[in-house]
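Here is chain A:
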Amino acid sequence: MKDFEPVIVAFCCHYCAYTAADMAGSKRIAYPANVKIIRVPCSGKVDTIHIMKALENGADGVYVAGCLEGDCHFKNGNLRALQRVKQVQALLEEIGIEPERVEMVAMSAGMGERFAEVAFEITDKIRKLGPNPLKAGMENAKAA
Partner candidate 1 sequence: MKTESVLEKVFNSGQLAVTSECGPPRGALPEKVIEKAKMLEGYVDAINVTDNQTAMVRMSSLAACILIKQIGLDPIFQMVTRDRNRLAMQSDIIGAYSHGINTMLCLSGDHPHFGDHPMAANVYDLDSVQLVQTVRKMRDEGKFQGGDDILNPPKMFIGAAANPFADPFELRVARLAKKINAGVDFIQTQCIYNMAKFETWMQGVCDRGLDKKVHIMAGITPMKSVGMARYMKNRVPGMDVPDEIVKRLAGVSKKEQPQEGIKIAVEQIQRLKEVPGVHGFHIMAIEWEQKVPEIVEKAGLYPRPEIK
Partner candidate 2 sequence: MQNQNSVQTGKVLVVGGGVGGIRAALDIAESGGDVVLVDNAYSIGGLMTQLDRTFPTNNCDLCTLSPHLSESGRELHIDLKTMTDVTGIQGEAGAFEVTLKTWPRYIDVEKCTACGECLESFPECIRFTPGLDHRAPTCMRYPQATPWSYSVDMDKCNDPEALEKTCKIGAILPDDEAKETLIEVSAVILAPGASIFDPSHLDHFGKGLYDNVFTSLEYERILSASGPTGGILVRPSDGKQPKRIAWIQCVGSRGIQKGAASYCSSACCMFATKEAIVTRERFKDDIETVIFYMDMRTSGKDYELYYQRAKDEFGVRFVRSRPHSVVQNPKDMNLAVCYTQDEKSENITEEFDMVVLSTGFMISEETREMAEVMGIKLNPHGFAETASFKPVETSRPGIFVCGMFESPKDIPETMVQGSAAACKALGIVPRGKQAKAPADSAVENQWDDYDGYEAFPPERDVTDETPRTGVFVCDCGFNIGGVIDVPALVDYCKTIAGVEVAIAVGHGCSGESQKNIESYIKEHQLNRVVIGGCSPRTHETKFQDMVRRAGLNKYLVEIANIRDQDTWVHRDQPEIAANKARELIRMAVARVKLSIPLVDYTLPMNKDILVVGGGVAGMTSALALADRGFKVFLAERSPRLGGMAANIRKTLEGEDVRSKVAEMIERTMNHEKIQVMAPAIIVDHSGMPGMFTTGVQSGPQMFYTSIKHGVTILATGALPNKPSEYLLNEHDAVVTQLELDERIEDDPDSVKNAANVVMIQCVGSRTKENPNCSRVCCQAAVKNALRIIDLNPDANIIVLYRDMRTYGFQEDYYKEAREKGVIFVRYSLETKPAVEADEDKVTVTFNEPILGIKASVTADILCLSTGFISDDESTEDLGFIFHLQRTDDGYFLEDHIKLRPVDLPVPGFFVAGTAHSPKNIRESIAQAQAAAGRAQTLLSQDEINLGASVAKVDGKKCAACLICVRACPYSIPFINADGYSEIDPARCHGCGICAAECPAKAIQLMQFQDDQILARLDGLFERMN
């Protein structure tokens, strides 16, 4: 557990979080490399299945980063994304996986610090939660 480095997938809206990540870069604000960014045109484009497949493939955590409430470039995509994240959380709970592995966060394009902060917080949280339970399950089965 000590050496556990989680892999976290971050679906980032082009208009805010992805830009904020670039901002963090231009200001040289470090954040954990555990976070892997996938750019989407709007957080509202992130489908339930994208989040599920990330976990199924082995991600230890997933988050969707959209615009601040009221600032969505496409009016309400961020709110729809939030509802979908909640749906995934409920589904994970049902199948015995910690719903906290999935999260929705909001930021604006200028928030480079906030992007880094979020990346730290979520990496910390996932580190505490431990590896994706699918991996342990499969390893135990192999060992047996």
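The candidates were selected such that all candidates are chains of the complex that A comes from, given by their letters.
The rule is simple: a residue touches a chain if its C-beta (ideal position, glycine included) is under 8 Å from a C-beta of that chain, and two chains touch if they have at least 3 such contacts; residues count from 1.
Everything numeric in this text was worked out from a predicted model, so none of it was measured.
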item: Complex member touching chain A, one of 1 or 2; value: 2
item: Residue ranges of chain A in contact with candidate 2 within the complex; value: 7, 9, 14-16, 18-19, 21-31, 33, 36-42, 44-50, 53-54, 57-59, 67-68, 70-71, 73-77, 80, 84, 108-114, 116
